[in-house]
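Here the complex is missing one protein chain, while the rest keep their positions.
Presenting chain A:
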Amino acid sequence: MPSLHLAVAIDRADTHQAAPYLESALLAEHGSLDFVTLGDSFARPGPDALAVAARIAPDTARIGLVPTVTTTHTEPFHVQAAVATLDWVSHGRAGWALDVSATEAEARLFGRRRAAPREELWREAGDVADAAARLWDSWEDDAEIRDVASGRFVDRDKLHYADFAGRTFSVRGPSIVPRPPQGHPVRVVDATAPQARETAARHADVALVRAASAERAAAARAELRGLAARFGRDPRTLLVFAALDIDLGDGEHAAEPGHGGGPLPTAGGPAYRGGPVDLAELIADWHRAGAVDGFHLTPAEPRRDLERLVNGTVALLQHRGLFRTFYPGSTLREHLGLARPANRYAALTGESA
């Protein structure tokens, strides 16, 4: 059976201090989880997610750090540089959850363009992801040579112009940041909304889907992987995680009678309410059925539920041998079993040689 992956949201309602986020990330790391996510939006109070991830990076050692960075009102060149830098400061643990800003209210915060339909914004997000990957490749890994004899610090033949021209922006390149430790930081897309699906299938390493049953999750996974294959990708390089809100209440088993078996659909998406033991059952069942590659869990009560998740659910899964008890590698890609991508420009040089 392929290995199970677990990720957790460590969002807090409106705190701008580092300590609570760090506490959660350390707890998740204690449970050997693959990564933590930090949501973000210009439309609500809360700190810049990438900044929080950077702030907690030196105080954590193994856990992947995946902030949301939106693509609608931001500069693609700055975004890719910031995500690459998060990868540098975390020694290869950076991810990037792409999202769009679709409201008129967000557009007015910038005053540069009007709100646009989601289809259009997700197409642009795909362009941003594409441009970012080209810029991450714009430095070959061994571009820095420090050759004293010739006086050259870099081999300029290993630096490349990305020359990306999208529908709404263009970028010349190369990046200002050398290729990050993971080559490409891990890209995560919530593919629940149909408009986001194509971008996820083309560019994501991890797609999240909100599904209320193993069957629906399996169907979404099959669809995404099928699309990925159509776009010329090896579908195994796209992991699909079920996204669930979890309320672990207080008890070992279902807090509400008849609620232990599975998530209930709610207005905000499927929500699981019950005890940590039953959640472990659900995760084991779905994974055994091959419905998903992993889970992204959002605690209702950040402290309480994360603690119950790690000390209850995760401990149980580990005990049964279904989830790792330590990190065998050090980068987020290694946790996820994803290879470090080859550099597209280096590959070209190789072929022509």
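Heads up, the rule we're going with is that contacts are C-beta pairs under 8 Å (C-beta built on N, C-alpha and C of every residue); 3 or more make two chains touch, one makes a residue touch a chain; residues count from 1.
As a convention for this text, contacts and distances are computed from a predicted model.
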## Note on the structure
Out of "Glycolate oxidase iron-sulfur subunit", "Cobalamin B12-binding domain-containing protein", "NADH-quinone oxidoreductase subunit F" or "F420-dependent methylene-tetrahydromethanopterin reductase", the chain not pictured bears the UniProt name "F420-dependent methylene-tetrahydromethanopterin reductase"
## Note on the structure
Checked against the full complex, the residue among A:L26, A:A115 or A:V154 that touches the missing chain is A:V154
#### Entry: Listed residues A:T74, A:T237 or A:S330, member touching the removed chain
A:T74
#### Entry: Which of A:G126, A:G173, A:G249 or A:G312 contacts the chain that the document leaves out
A:G173
### Query
What is the set of chain A residues that contact the non-displayed chain in the whole complex?
16-18, 42, 44-48, 50-52, 54-59, 73-78, 81-82, 84-86, 88-89, 91, 105-106, 108-112, 139, 144, 146, 148, 150-156, 159, 168-178
